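Excluded from the complex is one protein chain; the other protein chains are retained at their positions.
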Amino acid sequence: MIIQLIKIFVKQFLTFIKKEFYHVFRDKKTLLMLFGLPIVQIVLFGFALTNEIKESKIVVCDYAKDAASRQIITQLDASRNFEIEKTILTHQQIENSFKEGKAKLIIVFPANFNDDLLHLKKAQVQVIADASDPNTANTLTNYVTNIINGYQKELSQNDPVPYQIITETRMLYNPELKGATNFVPGVMALVLMLISVLMTSVSIVREKELGTMEILLVSPVSPFMVIISKAVPYFALSLVNLTVILLLSVFLLDMPFNGSVLLLFAESSLLIITALSLGLLISNSTASQQTAMLISLMAMLIPTMMLTGFMFPIENMPWPLQMISNIVPSKWYYIIVKSIMIKGLGFSAVWKETLILLGMTIFLLALSFKKFKIRLQ
Amino acid sequence: MKEIVIKTDKLTKRFGDFIATNEISFEVYAGEIFGFLGANGAGKTTAMRMLCGLSTPSSGTATIAGFNIYKQTESIKKNIGYMSQKFSLYEDLTVLENIKFFGGIYGLSDKQLKEKSDMLIEQLGFTNETKKMVGSLPLGWKQKLSFSVAVIHEPKIVFLDEPTGGVDPVTRRQFWDLIYAAADKGITIFVTTHYMDEAEYCNRISMMVDGQIKALDTPASLKKQFAATSMDEVFFELARGAKRSD
Partner (left out) sequence: MRTLKFLLQKEFKQIFRNKSLLPMIFAMPIIQLLIMPLAADYEVKNINISIVDHDHSSYSQKMVSKIISSGYFKLADHGSSFSDAFKQIESDRSDLILEIPAQFEANLVRENQQKLFIAVNAINGTKANLGGAYLSNIIKDYNDNIRLEWNQPARNNVSPVVEVTSSNWFNPFMNYRFFMVPGILVILVTMVCAYMCSLNIVKEKEIGTIEQINVTPVKKHLFILAKLIPFWVIGMIVFTIGLFFVGRLFYDIVPAGSILLLYGFLSLYLVALLGFGLLLSTFSETQQQAMSVAFFFIMIFILMSGLFTSVDSMPAWAKVIAKCNPVTYFIEVMRMVVLKGSGFSEIKNQFLIMAGFAFIFNTAAILNYKKTN
């Protein structure tokens, strides 16, 4: 008897899920976004976006034109990362070239550079940076300073340096300092979170708006099953996305995968469910698709991007922001993924974060259902 | 000779291989209530969309209010009114705002707008409802308002696409009173419906089956022709062999 009931229940449930799958897969344009976005992100993050500073234009004003300045300039030129242009600029011209966004850094060698070095044992080099972009300014200034320091060392090579402390550095987990190890987990978090929230936030409201919700509600399947059946296709879809991202990162971006695949998928499933729950909550709390969409698109996009921890380190942020980042589910997932995928650790290392995600999910689901019930009455 | 306001000649609309409207030819006279009947999927809505200038025909010709259906769609639009299945008033604007809006975009001056909206509101009995959101009105009221707004600029022809869906017979009857009033003023009514009892209210009706016009005459003549006592039976006779349905 009970088995009969369960069979009927499962059959009804599956019918609903089938309907939801049809909805999803018949909308080609939405599918473009759902599958295309993760791939685009991996490609962009993998090949186009980098924190490194390259191809900035550095202008050298060499008033000295002597052996010393020329040597330094040659070394600056040697790095193919920057474009060195040699020309003489007035103060006004310097300002203009910054304002036009052409040069990022100006180096000035005074007229008696070499002479000063030889006779006075001290010479100055002026470095002027366009600090409207502090990151670039810093990097370029450091680069130039390092080369100049290196030149200085060369000059004093003849004197042996006593009491030398040598540091030997080992880079853990990512010896080649690939960017992928940092952002691929971030892209995973971003994609899984945003897409799931986005899609489910619309799904319930849509039926409400179009008026088809009532039909669903009078069906023999419990209303809670109605809700859950809406989330199922996106769950499956997100897992597919996850697989694609992993395959791309491992084979295209040479990303290491040191931990348990099973554990990773399990944790990912948890995050997906968390995101789906959030989407369902939004869907139950809004009256129009427009509002639901705007909440997901506007309110979630930038905070998720910036507070997950892969674009900017969370430890750097003022503590109120660090507090806020604690309620962003993708932040915890990011930590979990790094631990599993890159550090190769097991569940014992991530049980705390897993628990937090679990707690969030239960909270969101409970709230959703409560709201849904209220609506029904 | 009665003025012809709609004339079509082998008007056709194809969607790829599918011929939705297949060479229909007919005429509609000024001031008549013309019922455009047919089962779901017969091609009524497609035909009407062409006549309104919403859709370009694949072949054939037509003139609406004297204007060419291909070249003079803008002029057609100035001279027709339209009320669609979904009623299409703005639910988040008030009754008065909807009236003023549609009147305004049909070119009524401020003075005319004031006159017409006052008249309309009184006629419909909406004096206490002017500031209410249309979304909060009951269905029957929305219908009546939609129709009134559709004819506010006194167009030559008004196209009604299944205007009475979903309301009770009494409300439907009241709606048709409005239609009669408009027809009396000389406005031609082109109405599609699949309520066969409404067919009786029309001067002439045409029946579309599988994209073609299978009958066109007054209700009385059609009943005689098919030895039927109601339009229901006429419809059944004609539509029975239909291959297309929703």
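Labels A and B are assigned to the chains in the order they are written; within every chain, residues are numbered from 1.
Rule of thumb we're sticking to: a residue touches a chain if its C-beta (ideal position, glycine included) is under 8 Å from a C-beta of that chain, and two chains touch if they have at least 3 such contacts.
Quantities reported herein were computed from a predicted structural model and do not represent experimental measurements.
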What shown chains does the left-out chain touch? A, B
Among A:182, A:229, A:249 or A:361, exactly one should touch the missing chain; which is it? A:182
Touching the hidden chain in the complete assembly: which of A:88, A:240, A:298 or A:327 does that? A:298
Would you indicate which residue among A:74, A:87, A:138 or A:222 is in contact with the undisplayed chain? A:138
Footprint of the hidden chain on chain A, which residues? 27, 29-30, 32-34, 36-37, 40-41, 44-45, 47-56, 95-96, 98-101, 117-118, 121-138, 141, 144-145, 148-149, 151-152, 155-156, 159, 161-175, 177-179, 181-182, 198, 202, 206, 286-291, 293-295, 297-299, 301-303, 305-307, 311-313, 315-318, 321, 324, 335, 338-339, 342-343, 345, 349
Per the touch rule stated above, chain B touches the missing chain via residues 49, 52-56, 73-74, 77-78, 80, 82, 84-86, 88-90, 92-93, 97, 100-102, 104-107, 159
